[in-house]
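For this depiction, one protein chain was excluded, whereas all remaining protein chains were kept in their positions.
Right after this comes subunit A.
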Amino acid sequence: MSLAKTDPSLQRYSLWNRLNHWLVAISFVLLVLSGLPFFHPFFWSLTGLFGGPTMTRILHPWIGLFMAVMFVFLAISFFRESLMRRHDIQWLKQIRDVLSNRAERLPPVGKNNAGQKLVYWIMLGSIALLLITGVLIWQPVVGQAVPITLRRLASMGHAYVAFLAIITLIIHIYSGIWVKGSFQAMVRGRVSKAWARHHHNLWYEEEMEKERKYRNITMRNPDPTGEEPS
């Protein structure tokens, strides 16, 4: 892979992960914008973005279906690195230190911190529920065939779970703005070593260990092309 001169050294997200993430992200934002008008009339004018109210109603489920499929891939890719560890609990207990930028007091964390892992699990749960409840009230494809009590439950559930997902999304987006370098990481896929050391110390150590092993191998079997390991 060719690297721009400014691209930092550590690979954090592969090209596929990034494409996958942004496909989910874009469809999620479209879903929020096309779903909010049905959540509360205050947001009704957003239907104008999708070609009118009826068109918004028609498009929303299809975007949702697309996102759910894309999210399955994302969920599989990020599953292992999203499992909660003991140090994550400690990190969460010190959420005040996190929010006050007192990084020196926090336990070192791996590739993802507990906040990112929570986003993963909340989104996994919400998107599963939104998919199920959404399909149950999907007009005219499914809706008519579903018993009325189930439709009422699904309508209510869809609204409340969507609220949870939107709040999580806002926190997720804000974190990307707040933690400098993380937005760039998801766009270009790379971070600097200093960034990794500061925000994800255990992951930094792991990556350094990998580099060390790689160099040990290349030292014993020098690469005939003479290229530096990236």
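Observations on the structure shown:
Methods note: contacts are C-beta pairs under 8 Å (C-beta built on N, C-alpha and C of every residue); 3 or more make two chains touch, one makes a residue touch a chain; residues count from 1.
Keep this in mind: contacts and distances are computed from a predicted model.
For the chain that does not appear here, its UniProt entry gives the protein name "Formate dehydrogenase iron-sulfur subunit", which is one of "Response regulator", "ABC-type lipoprotein export system, ATPase component", "Nucleoside ABC transporter ATP-binding protein" or "Formate dehydrogenase iron-sulfur subunit".
When the omitted chain is restored, the residue from A:30, A:68, A:109 or A:137 that touches it is A:137. By the touch rule set out above, subunit A reaches the unshown chain at residues 37-44, 53-54, 56-57, 99-101, 103, 137, 139-140, 143-144, 148-149, 151-153, 155-156, 159-160, 163, 166-167, 170-171, 173-174, 177-181, 192-195, 197-199, 208, 212, 215, 219.
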